[in-house]
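Just one protein chain is left out here, and the rest sit where they should.
Note that the chains take the letters A, B and C in the order they are written out, and that residue 1 is the start of every chain.
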Amino acid sequence: MQSDVLQLDSASLFRDDQLIFNDISFELKSGDHLIIKGNNGSGKTSLIRTLCGLTQLTEGSVLWNHAPIDAISSDYYNHLAYLAHTNGLIPELTLLENLTYSLHKTDLDKDHSVLEGFQLKQSIQSPVATLSNGQSRKAALSFIIMSGKSLWVFDEPYANLDSQSIDYLNQRIAAHLSNNGMVITSTNREEVIPTTNLEITMS
Amino acid sequence: MNLKQIYKYGSPPNYFKLSLKAENWFLIPGILLIIVGCLGGLFIAPPDYQMGHAFRIIYFHVPSAYLSMSAYAYMAGAALVGIVWRSNVAFSVAKSIAPFGASLTFLALVTGMLWGKPMWGTAWVWDARLTSQFILLLLYLGYILLHLSIREQRKADLAASILALTGVINLPIIHYSVVWWNTLHQASTISKLSSPSITGDMLWPLLVMIFGYGFFFWGVICRVVASEILKREKRSKWAKQYIKELQ
Amino acid sequence: MNIYQQLFLRDLKVSMKRWSDLLTGIIMFILVAFIFPLIAGSDQDFMHRIIGPVILLSSLLASLISMQNIFKPDLNNGSLEQLVLSTHSLSGLVFIKILSYWISSSLPLVVVSSLIASAYYVTGIDIAKVMLTVLLATTTLVNINSLAAALTLGVRYPGALMTLILFPLSLPILMFGSKAIEYSILGMDISGPFYFLTGMMLLSFSLGPIATAFAIRISID
Partner (left out) sequence: MDMLSMGDYGFFVWSSFLISFLVFLINYISAQRQFTSVLNEVKSHNENE
């Protein structure tokens, strides 16, 4: 993976005339892990959604390799994998069906090592609706890990994960970073996440 | 008007001042024309040989029907400009045209019915123009209701503009399918509301009224657009500075 | 298997699993078509006159009832956002979504309309014409529905608003559809209405997905 760079310069977002966040800038290069801290309702999710291009910034812009992400020529979405609060899994289908029909189409989905890591192997045939909250969260995480995209964006990935899965997730993130990947995570708790080297605190 | 001028007038503060200045330039002639048109239509024009004095209602029905359709076209045009150039001003223009356009359509419907009562004994007649007028009212109400029910201003503008554009594409289709359907049922009679070919003393009040309505319409729209732009740009410096000047 | 085929199969599989939502549409179609002769009289030539409007009106009501679950469930479980973030053009993906929704919700109506037509003393080739009319009319209806659904994604109680948006836009379809059925029963030349219905189908399948994709991007903002 050649070195990509994701920049955000003096971005601010207003919902009508309610300020969500103001004048945030950062630069994320390959191998960096940005952590966005802030308590509930401080605009973490809105910031992450603007990074993914789902929400339009009021001022400032998101640049991928020095080009705005919504430019026609930008190949930003080839590199982006996003995990929202909703897991993006279809409850009616089984886990395997969700995997085979997932939109991140790669040949990686044959090896289920990540699913084993999250102890999801035995529940692969059961519909997502029957999985517990934590299990479907881990399933969504494993889909992104298996997607082979270079930029991972997680919105509060550590919510309702057991400690064993958190270690496995950190392990995978470290492997991804050493492999020139980029990761952005947001959290509303203060515990230190080992591999982060960039930090933003939302007021 | 090269692009630089569009940007010059496109920017909210300039358009705001422009529309405030232009308001009186439209209102005064509009009111005068309407007064002259009313006098001409109600008193000077000779009664129609067939319909007697009742035909004077066309001086109120035709201008409002005509303006309600062109107002929808202006609204859709402003919506298109708003979507293409993401300009707040265009969205404000589209949003402020809608209520007046809807009341004009309502006016056209009511005067159409008042026209129908003496002529054919029933207020509502399944005539092609009245029916497509009613559908136009539904399109306006759809636009206004969609605009109101989405909380965030920017999203409401964009969503309602799509509806306006879909509506303007469908308006000719709806109109001609209604006309086609109407000729099926009453194939023989001419469309009752098409203004009979009138000349001389009967015609000029109608033209005066049409222009009067147009000018008055744009006068009121200038004022509503100004308030709409001010509401959206509340936080900006020029708005604060404008308020200081007023005090 | 490229991504469009995948999305198509996935949506078909999902709508098979969500059969209860589709059933409401079909039941509404049958009910309206069944109730009319009961309350309005059932002699033959009267039924021949009202079959056109009844079939079109009940397909409109059927599509209205099941309009909610085109995009709403996908918004709630987050897969709509994954669609927006995919590298492929959203209009293409939305076109596939609308196509698979049409197949799962409107094709049954076409089949059922043949039963309804035979119940309305329609015989022979006319039944095929009725089915063809419903096929053509529902394609445009499904596009207008999905546009209205996409526009009102962010609205909490979209029911009245959707109907208000749907009615004026679907009026030409209802008019020409019922005329198509009426002409085919009376044995008159039915090319006029059918040309119109096909024209509207092409218009709505070409512009509809683009407008719906733009509406989705706005509502998700």
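In this section, a residue touches a chain if its C-beta (ideal position, glycine included) is under 8 Å from a C-beta of that chain, and two chains touch if they have at least 3 such contacts.
It should be emphasised that the depicted structure is a prediction, and the values quoted were computed from it without experimental measurement.
In the entire assembly, the chain absent from the figure touches the shown chains B.
Interface note: of B:69, B:171 or B:226, the residue touching the hidden chain in the full complex is B:226.
Although one chain is not drawn, its touching partners on chain B can still be listed: residues 34, 38, 42-43, 47, 52-54, 56-57, 60-61, 64, 99-100, 103-104, 106-107, 110-111, 114-115, 117-118, 216, 220, 223-224, 226-227, 230-231, 234, 239-240, 243-244, 246.
Note that only the chains that are shown with their structure count from here on.
If you compare B-C with A-B, the chain pair joined by more contacting C-beta pairs is B-C. Taking the mean of the C-alpha atoms as each chain's centre, chain A and chain C sit 37 Å apart.
Averaged Cα coordinates give chain B a centre that lies 33 Å from the centre of chain C. Chain contacts: chain B has residues 151-152, 154 touching two or more partner chains. Residues of chain A found to touch two or more other chains are 56. Those residues of chain A that touch chain C in the complex are listed here as 52-56, 75, 77-78, 80, 82, 84-93, 97, 100-101, 103, 105. By the touch criterion stated above, chain A contacts chain B in their complex at residues 14-17, 56.
Of all residues in chain C, only 3, 6-7, 9-10, 13-14, 17-18, 74, 76-79, 81-87, 220-221 touch chain A in the complex they form.
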